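Note that this complex is displayed minus one protein chain, with the remaining chains in position.
Coming up: chain A.
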Amino acid sequence: MSTWKTLFLQDSASPLMEHLTLFHDHTILILILITILVSQMLLSMLLNKLSHRFLLEGQLIETIWTILPAIILILIALPSLRLLYILDEINNPSITIKIIGHQWYWSYEYSDYKNIEFDSYMIPTKELNSFNFRLLEVDNRTPFPYKTQIRLLVTSADVIHSWTVPSMGIKIDSTPGRLNQANLIANRSSIFFGQCSEICGANHSFMPIILESIKPNLFLNWIISKT
């Protein structure tokens, strides 16, 4: 989860987020190099006293600074496109979880075996325990087995919401009348936090998400225990 002084991405817990983090670092490196180069050029232009009365063109440098940015863009675009298509891929999921956004809570449906439905509301600050996270804790967490392919289907019952869990690399709009499909795999057992990421009304900030990745057989026990 995100805590104080978290300036960069959260620790990843899924292979997709691992890829996204690598891509982010790759791109940031290129951005930093460009920024340093440009500011160095600006500074040296401002500070030097050199002049050249007859300078009109420099064919070589012009060719280089036309082609080089194109190559840099390709170096960013290719891995980006690759990632885009990897993120879309869903192969052979074991479970489908339906997520429905409401004003202002999320409801979840697991209907592969039994039809399990529950709503997930934020716990108000007054009712929190001292070890809980303010504005992040919910009454019903969303359990799912780790190291298992899961298909998420996101939709909304009223306005547009966005179901987001940063450490899983998922941000998917929940749109009324449309079902959006996404892919979820967790590397490890943990609790992952997220929040609605599309302004959806007065209580937009108060509809957090908690995912709980657990051992597959514990998840099965949970499914079986639900009537």
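As a working rule, a residue touches a chain if its C-beta (ideal position, glycine included) is under 8 Å from a C-beta of that chain, and two chains touch if they have at least 3 such contacts; residues count from 1.
Everything below uses one rule, namely that contacts and distances are computed from a predicted model.
Visitor: So one subunit is absent here. Using its UniProt record, which name fits best from "DNA replication complex GINS protein PSF2", "Transport protein particle component", "Elongin-C" or "Cytochrome c oxidase subunit 6b-2"?
Guide: According to UniProt, the chain not displayed is called "Cytochrome c oxidase subunit 6b-2".
Visitor: Touch as defined at the start, partner being the missing chain; which of A:Thr6, A:Thr125 or A:Gln181 qualifies?
Guide: Reading the full complex, the residue touching the unseen chain is A:Gln181.
Visitor: Kindly note down the residues of chain A that lie in touch with the hidden chain.
Guide: 88, 90-96, 98, 100, 109, 111-115, 117, 145, 148, 151, 153, 155, 157, 177-182, 216-217, 219-220, 223-224
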